[in-house]
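All protein chains but one are shown at their positions in the complex.
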Amino acid sequence: MNSFGRIFRITIFGESHGESVGVNIDGCPAGLPLQTEDFLQDLERRKGGMQKGTTPRKEDDLPFFKSGIFNGFTTGAPITILFENNNTRSADYAKQRAVPRPGHADLVASQKFGGFEDYRGGGHFSGRLTVALVAAGVIAKKLLSSLESPVSVQSGITEIGGEPDPEKGLEKAIQAKDSVGGIVECKVKGLPAGLGEPFFDSAESVLSHAVFAIPAIRGIEFGTGFAAARMFGAEHNDAIENQAGLTRTNHAGGIVGGITNGNELVFRIAVKPTSSTPKEQQTLNLETGAVESFSVKGRHDLCIALRVPVVLEAVTAFTLADLLMLERHVPRILKR
Amino acid sequence: MNSFGRIFRITIFGESHGESVGVNIDGCPAGLPLQTEDFLQDLERRKGGMQKGTTPRKEDDLPFFKSGIFNGFTTGAPITILFENNNTRSADYAKQRAVPRPGHADLVASQKFGGFEDYRGGGHFSGRLTVALVAAGVIAKKLLSSLESPVSVQSGITEIGGEPDPEKGLEKAIQAKDSVGGIVECKVKGLPAGLGEPFFDSAESVLSHAVFAIPAIRGIEFGTGFAAARMFGAEHNDAIENQAGLTRTNHAGGIVGGITNGNELVFRIAVKPTSSTPKEQQTLNLETGAVESFSVKGRHDLCIALRVPVVLEAVTAFTLADLLMLERHVPRILKR
Amino acid sequence: MNSFGRIFRITIFGESHGESVGVNIDGCPAGLPLQTEDFLQDLERRKGGMQKGTTPRKEDDLPFFKSGIFNGFTTGAPITILFENNNTRSADYAKQRAVPRPGHADLVASQKFGGFEDYRGGGHFSGRLTVALVAAGVIAKKLLSSLESPVSVQSGITEIGGEPDPEKGLEKAIQAKDSVGGIVECKVKGLPAGLGEPFFDSAESVLSHAVFAIPAIRGIEFGTGFAAARMFGAEHNDAIENQAGLTRTNHAGGIVGGITNGNELVFRIAVKPTSSTPKEQQTLNLETGAVESFSVKGRHDLCIALRVPVVLEAVTAFTLADLLMLERHVPRILKR
Partner (left out) sequence: MNSFGRIFRITIFGESHGESVGVNIDGCPAGLPLQTEDFLQDLERRKGGMQKGTTPRKEDDLPFFKSGIFNGFTTGAPITILFENNNTRSADYAKQRAVPRPGHADLVASQKFGGFEDYRGGGHFSGRLTVALVAAGVIAKKLLSSLESPVSVQSGITEIGGEPDPEKGLEKAIQAKDSVGGIVECKVKGLPAGLGEPFFDSAESVLSHAVFAIPAIRGIEFGTGFAAARMFGAEHNDAIENQAGLTRTNHAGGIVGGITNGNELVFRIAVKPTSSTPKEQQTLNLETGAVESFSVKGRHDLCIALRVPVVLEAVTAFTLADLLMLERHVPRILKR
């Protein structure tokens, strides 16, 4: 489904080279001030700006409010935001259909949708749709920061191409004339204890559900994560130090028994290297039936992980907004 | 929520030391033969049997069918299965309430439910509830194996205490007088291409959602997983070799763009060391307000990861059953 | 699906002549006092007691708490309640299979579930399942009455066999040696304005959804209902008289634009005559392929409408509990 959330519910739609991509948000409290300017910084972060390793895009990515906002405030009715796709050249995509790109959804999309899918630039499977996630994230983060006990979400790169210093990781990619992956970490401060629902809506369950909607994610780990599998119990357990549940260490990453424990929420995700690499690759030619060499045309990101932090913040924020609503931490109407 | 799945829907309930734990399964096709014997092997696997590192349990864990089964077949109506809790001694739990165990849900449960929670032995947060997951898994696996194109799910330990040989890992724990964690892998054969729904119900999204309902899981990775973040793109991409989508390598673990691609599905999860370690630990005494040393009483698993494979098979199987139903791969009525 | 509700979620299961029928309730706040005695009066009302027109049943209908209740209070974990089926004679049902009873689900159940359905006494389609609804209703009504602004739900018969006086309606049935239907009305006091969600979760939408889960219901109308279709606008509109939204008349039945308006909620439902009538009827014999006369054996209610009020209260109460939770009117933990 293209929807997520039980009370604060996000629906995204659109295609890379179609008319538009967009997002519908149902269940947002009335009274949240919202204007175009609120979106610009995160939309810019998503584009990767002037960073090495991301392709320049000329799209303005301006959000068009189509419903749910009135006189500069959310109304309580569903919010719809559209982004037009201006900068698209689709002419040559038909030719490329015969050659499904490795690592991309080209072939599975064709299998799933019988050839009716919009195949241009990945269509509905494109990373272009993360612009819709980011827009929802802007609203969710603004909502979280407006609560009586504000919650803040921050993501950053911790590793590119195996290097803690992103610049070094990118340099490796440039020298290898190949793409690289990376690790992105997310930290959330101010979260109350008690979020998450046993058994199937554990905090990790719903967060990972949302996170794997981001293209190119291959893994997620909470707190000490995979390293915990190699620790002793006495070493991994976090000693509780006060009634609020503050712990001496935070190996649990802020979640125990699937429920937030009031400590900082910490998790990391693995981003695979960009599938569209400058290197020559092999794949099937559906017309000839032969495996042949091919090269991706055009400019592509050397490392999509660079664009991921703002998207990760977004999905984290709207997932937490929903959990906070389930726990009655968010009023239906915000105070003016 | 204690429910999961859109069409094949699992609801679990119960407490470690309450009357019973159980499971309700709605949306199972009519005509699946089902009897007590189908459950015994997996229930036994969950108990860890004679393995080193697991505690002996005297419970029989017999499934009682309370609804949805008639004349040895599923009827299409919701199936309810109950497991009685016989082997429980609750007398001394009240005393232990003042000392929330590190790594357990004791304190968060109290914060979330205001002290009304059944605190005995972890209550609703107990690993005891996995017996309900296993029961659902037995049904789901039987259903998957009965399809025209059968699907098989298998999980196994790949690492205990950092050692590929489980016996060595356990030995480490015994010598350190501490508990250890482990890594469990799941492999699924026979899955058709096309499962998973963009954007929010990617195959990874729904699988990870279900997986993190298992207690003690700290991370999940698909295919090459976290290692992918350190690979080059040309190295990570899987060359497509035929029309069915078979790939030369399987770094993707059988999922591309959130959709299964017809190759083997492969993922791994990290299990933390048992929180109830033999080692002395520190935690808050809620009555005195002081941090003090405490030791867990009774016998506990040195390594809960040993019990996880059958549980992982279970959640994987019922999650895939649901995805297969969404893709119309499962009939409403099975042939006799 | 056998589940209903977004936050306060009811799941029912069981068969008329199977092991048991039961209910699972997820999302109930912690701290609601609950004991067997709370259920007895409504369970008795459902049986129709000594009323003319209902069959005597010897079942005790005692609720067995299987999960979610501890020390006399709800724990916040899912509540499971079981009712055993003791008083069942199934021996002769197999013979009756060939003759699907008119007005009953016999034939559609067989078509839907391919003959695997539990056909004894209506199986999962039996009115026996309403015992599970009533149990959920007891909890919901107790919850509603424990709110800071208590809400009370009351249903009653307004018409039996076309007569405002139920005794007269029953007399008609007895004289005609046939069964009769009736009208049941539900009134809810204390409901705040603002419940219901545009567009698809209007108060009428969710109430009617739940109401039509009750067997034998053929229609529902809110406020003036069908009579409104024959009124003039100026006659039907309710003049608003104060800031709280109190209206001079209540033709709207307490709902405007799909949202409760703070006035009394009023709606009525039509209950069809009992399908198992003493009169000889005609139906298909599936074995012979011929339409033949048949008579229902055993004693049956002359008028099932007599049992409906307590069931209608139940579904109304748990539906409203859910709407109240969505509007943040119900805390997660009740005060002791």
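Brief remarks on what is shown
Letters A, B and C mark the chains in the order given here, with residues in each chain numbered from 1 onward.
Methods note: contacts are C-beta pairs under 8 Å (C-beta built on N, C-alpha and C of every residue); 3 or more make two chains touch, one makes a residue touch a chain.
Predicted model only: the values in this text are computed from it and were never measured.
Of the candidate positions C:S16, C:T224 or C:T316, contact with the unshown chain belongs to C:T224. One of A:G48, A:G76 or A:G121 touches the chain omitted from the figure, and that residue is A:G76. Where chain C meets the chain that is not shown, the touching residues are 1-4, 6, 10, 12, 100, 102-105, 107-109, 111-112, 122, 124-125, 129, 159, 161-162, 173, 176, 178-183, 193-194, 197-202, 204-206, 208-213, 215, 217-226, 228-243, 245, 247-248, 252-253, 256-262, 270-277, 279-284, 286, 289, 291, 305. The chain not displayed touches chain A at residues 1-3, 9, 11-15, 18-22, 24, 26-27, 30-31, 64-68, 70, 73-80, 82, 112-114, 116-118, 123-124, 332-333.
For chain B, the residues in touch with the chain missing from this view are 6-7, 77, 198, 326-328, 330-332.
Simple rule for what comes next: only the chains that are shown with their structure count from here on.
Averaging C-alpha coordinates per chain places the centre of chain A 44 Å away from that of chain C. If you average the CA atoms of chain A and of chain B, the two centres end up 26 Å from each other. The distance from the centre of chain B to the centre of chain C, each centre being the mean of the chain's C-alpha atoms, comes to 36 Å. Shown for chain B are the residues in touch with two or more other chains, namely 1-3, 12, 112, 124.
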